[in-house]
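Please read the structure below before turning to the comments.
One chain of protein is taken out of this complex; the other chains stay put.
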Amino acid sequence: MDFQPSADRSMLAETLGRYLQKRYPVEVRHQISSSTAGWSPAHWRELADLGVLGGLVSESAGGFGGEGFDIAAIFEQLGRVIAVEPFLGTLMAARALALIGGHEALMGEVLTGSAMLAFAHEEPTSRYDLTSIRTSAKFDGTEWILTGTKAVVAHVEAADHVLVSARVSGTEGDQTGVGLFLVKRNAPGLSIQGYPLIDGGRAGDLHLVDTPSTLVAEAGYPVIEDAVAAGIVALSWEAVGIMDVTRMATLEYLRTRRQFGVPIGKFQALQHRMATVALEIEQARSAAINAANALQGDRIKRERSISAAKYTIGRAGTLVAEEAIQLHGGMGMTWELPVSHFAKRLTMIGHQLGDEDHHLARFIKLGEAV
Amino acid sequence: MDFQPSADRSMLAETLGRYLQKRYPVEVRHQISSSTAGWSPAHWRELADLGVLGGLVSESAGGFGGEGFDIAAIFEQLGRVIAVEPFLGTLMAARALALIGGHEALMGEVLTGSAMLAFAHEEPTSRYDLTSIRTSAKFDGTEWILTGTKAVVAHVEAADHVLVSARVSGTEGDQTGVGLFLVKRNAPGLSIQGYPLIDGGRAGDLHLVDTPSTLVAEAGYPVIEDAVAAGIVALSWEAVGIMDVTRMATLEYLRTRRQFGVPIGKFQALQHRMATVALEIEQARSAAINAANALQGDRIKRERSISAAKYTIGRAGTLVAEEAIQLHGGMGMTWELPVSHFAKRLTMIGHQLGDEDHHLARFIKLGEAV
Amino acid sequence: MDLDFTMEEEQFRAEVRAFLKAKLPARIADKVRTGKRLTKKDHEEWHAILHERGWLASHWPPEYGGPGWTTAQAHIFDEEVSLAYAPRVVPFGVSMLGPVLIKFGSSAQKKHWLPRILDGSDWWCQGYSEPGAGSDLASLKMSAVRQGSHYLVNGQKTWTTLAQYADMIFCLVRTSTEGKKQAGISFLLIDMKSPGVEVRPIITLEGEHEVNEVFFTNVRVPVENLVGEENMGWTYAKYLLTYERTSEARVGAATAALSFLKQIAQTEQKGGRPLAEDPLFAARIARVEIDLENMKTTNLRVLAGSGSSAAPLELSAMLKIRGTEIRQELASLARIALGPYAQPFVSEALDEDYQGAPIGPDYAAGIAAHYFNERKLSIFAGSNEVQREIITKVSLEL
Partner (left out) sequence: MDLDFTMEEEQFRAEVRAFLKAKLPARIADKVRTGKRLTKKDHEEWHAILHERGWLASHWPPEYGGPGWTTAQAHIFDEEVSLAYAPRVVPFGVSMLGPVLIKFGSSAQKKHWLPRILDGSDWWCQGYSEPGAGSDLASLKMSAVRQGSHYLVNGQKTWTTLAQYADMIFCLVRTSTEGKKQAGISFLLIDMKSPGVEVRPIITLEGEHEVNEVFFTNVRVPVENLVGEENMGWTYAKYLLTYERTSEARVGAATAALSFLKQIAQTEQKGGRPLAEDPLFAARIARVEIDLENMKTTNLRVLAGSGSSAAPLELSAMLKIRGTEIRQELASLARIALGPYAQPFVSEALDEDYQGAPIGPDYAAGIAAHYFNERKLSIFAGSNEVQREIITKVSLEL
């Protein structure tokens, strides 16, 4: 047992944190978020230069991290400033490629920030079920041709290459027969319906009609599951970062806002609710620690910890977001106060990679397998 | 729409309430509860003389009530003193007989308090499912012979006759093929494992081995469902009575118990919790009104309201019981204070005729049928 | 006891339904159902339709233009209107100021203002909250100093809903700083076109402009715009707040939202079957449905118990709490039901003339924004914490 982060990770977190606190204040964040691109290539390049992207993948893939607690260190900092940069898609796509092996050149470009990846797995009707894949892949004798739609792909408009899952064989719901393919952004038959997100940044629906692609893994399911697990570790720690900032902002408001002649933080009913909020945040942090710790482990244990964490983060996240708004009174409802944007992002994390109910049911199912 | 009880019902409630408040204080209740019989034949006879039992069934069956709000009026008063008398079994068995018709002589004896009935339907593995009947009924050429076990039958030791459900045909889970039979207390092959209950009074497991019986209904399921619906109306209003008393006792404690130099009712965190308790009690009362109102109506509407009420009472009952104990501090944990007994009974109502989860699932299923 | 409606009442329901079928513009109902933006014109159109039928001010006595309904009729009307996805009548004139004027206004005020509320001549907004006076409403500071035939008004109101459309605002103002803070408050009607009135938008978290700050700098208000007596405004405000709370049960709106949620849950898929069949999601819907069924009866108890709309304070506070909790839960479940498609948000897609293709299911566009917007329900109209204080003090006597 050891709860101290390694020196390397502390340094990574510090470097990133210092950069973001200084260069990515909430006004800048809003500007970037509402820009046409919905992210900032300039910041991305600088973060790549700082070496942050290398923390996302293991040494064997050209990085220096890739373990649960590396991902944790990075995303906690991103959460603290509700950054809208394309970290999540990059993490999942790069991790998948790293697990598969090869693709050194592309990975090199990605880690230096000169090429962008997106991770396109979820489909309009799959509702978080990783096996519910309808996009089809057919080998036409020369190359693999993909047809189908991928839903709400984070920052897909920004990508030079999209890692796409598609069904090579079997039917919806099978773990076998799901392949992974690289598709170029400018490939024929590819179109994107891009849009802004309610919590900032952009995503898009990816439409593929007979789009040529490169097969990177024919038995892709275990890779997808692992990449999604890493994505959930990332989201959990992003949520922990957001919750810590939200808690501090709410406490500050409770200490300064006066009603009935006293700071509202003197009202015991609010105090006890804040105590519950604080307690749930600590429980969520523990869940996120468990998930990060399990990412490297045995599959069932990993997936149980992952689902437990996403469930916990979902439950705690909603509570923290709703209580933060409520305890801020009308002010929590305004665009002007950062806390509302932290609350929105926290809520929407519940809509990425599986919600509370999904992961609770999954936790139960994995338990039966034990 | 009319929320005023009729004059008859008001009088019934008043008469019963006055009697119980005067003659059935908590010390008397404890004495009766811990007696060998676990109920009081003397009180029963007096209540019969007061005409209270007639409120349980309709005029056509020799009573003067039997509607949802008649049952409500009686059981609310019983709840206010946590009476341990055999009202529930009497209600369900008598209602079933009344629905079937005939049996005038027996009914007459029951309503005058000279014969006792019990209602034996639930079995050791049926877990609230009304169709899960294994007890078998066979016609041996002369008479019907029952074999099986009935679980936790309220006041079965006191009964002169037990109304028993048994399977005439079909298999466990079928609504068809469930008959209703009258069994005499001293019938051969009948044995009872009697025991006290944690919330007072007594019940027993009824064992039948080739026990002769009288068939009263061959297609008994609709009768059982209706009788159980009436039982749930009864339990819901018993719970409402208990909750009102519990709320008053807790408020009284909050107003008088001092800590940190003030009555603990001055602590806002406790105030807001009591406000929630009060709110849930009002919601539960509304649910109980809905159930009582629907008892006479169309089956699906009736059963949805019944399940909604039992679910609501279950949820609110647990909250009220647990908060009452907690807000009483250590005192709520003692045998000495009546509130602990109210809390126990409230909790155990959740174990009779279906719990929160059972009725929530049933409410959903009935909704699909709409 | 009898919860069922009489034959006459059911007949009335049929009449309401027929009216809605004939007169409620489908274009407007569709916007309400799918959470699209209503324009000022939409509101005015529906207001005029109701007024024409004489059904606008359901709680006003007939002599002032109310329909003379029983409690049950008003309840049935509310339910049917909501189920048909009609817009809620903007309440500030009809439901708030109207009752206050009827009870406390002078004959001249009634004669002048009430018809103008009914025919839509004046769009009213409500000037209660101030930046420093939220839950502690009585600590308000906006001042009105009598100078001959007018008051000179200075100060600020906030959270003023739809002030950007309003012709008039009714305000609580401080006319005295002596005695208890509740004692020096007056109820004043102010023309929004008066020199010195400035409206500044507040953008809410989902990006909408619905509420405003309103600034008053040396605004002159004729003394005949004082309602009732000077320094007695708190009494009128409390009367209005009770009124507001009871209506916050919003049983009809919740029933409509539940019905919409069930449609979504039938359409959304989970594991190849409708989401509505997922045991955990079905349980979530059933829980809120039962809560709503219970609250409907609680609401009827309040209405019937009082014989009029002045409800016992405790139950009306409970209705505000549970009513807003239920609508927030329904908004939350609709958001959850959408899965990943709760994330996209194209603000223009909520406008009538939007031409873009829908993102995800066609009902998705406004759902997440609606969820965030509905967080206000537990904050405004006396926050749910303030309601708990009322229950504590008034009924529990703690």
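Lettered A, B and C in written order, each chain numbered from 1.
Keep in mind that, in the parts below, a contact is a pair of C-beta atoms (placed from the backbone, for glycine too) under 8 Å apart; a residue touches a chain by one contact, two chains touch by 3 or more.
Values in this document were obtained by computation on a predicted structure and should not be read as measured data.
Asks: Quick one: which shown chains sit in contact with the chain that's not drawn?
Replies: It touches the following shown chains in the full complex: A, B, C.
Asks: One chain is left out of this view; which of B:21, B:60 or B:125 touches it in the full complex?
Replies: That would be B:125, which touches the missing chain.
Asks: Of B:76, B:205, B:238 or B:303, which residue touches the hidden chain?
Replies: The missing chain is touched by B:205.
Asks: Where the complex has a chain not shown, which of B:196, B:263 or B:367 is the residue touching it?
Replies: B:196
Asks: List the chain A residues touching the unshown chain?
Replies: For chain A, the residues touching the absent chain are 1-6, 9, 69, 251, 254-255, 265-266, 268, 270-272, 274-276, 278-279, 282-287, 289-290, 292-293, 305, 308, 311-312, 360-361, 363-364, 367.
Asks: For review purposes, identify every residue of chain B that touches the missing chain, sorted by number.
Replies: Per the touch rule, chain B residues meeting the hidden chain are 122, 124-125, 127-129, 132, 151-152, 172-173, 193, 195-199, 203, 205, 258-260, 267, 269-270, 318, 322, 325-326, 329-330, 332-336, 340-341, 343-344, 347-348, 350-352, 355, 357, 360-361.
Asks: Extract the touching residues of chain C with respect to the undisplayed chain.
Replies: Residues in contact with the chain left out: 279-280, 283.
One rule holds for everything that comes next: only the chains that are shown with their structure count from here on.
Asks: Roughly how far is chain A from chain C, going centre to centre by Cα mean, in whole Å?
Replies: The separation of the two C-alpha centroids amounts to 38 Å.
Asks: Any idea how many Å lie between the Cα centroids of chain A and chain B?
Replies: 52
Asks: Could you work out how far the Cα centre of chain B sits from that of chain C, in whole Å?
Replies: Each chain reduced to its C-alpha mean, chain B and chain C end up 42 Å apart.
Asks: Among the residues of chain B, which ones contact at least 2 other chains?
Replies: 268, 271-272
Asks: Two-or-more-chain contact residues of chain C, please, as numbers and ranges.
Replies: Residues 385, 388 of chain C each touch two or more of the other chains.
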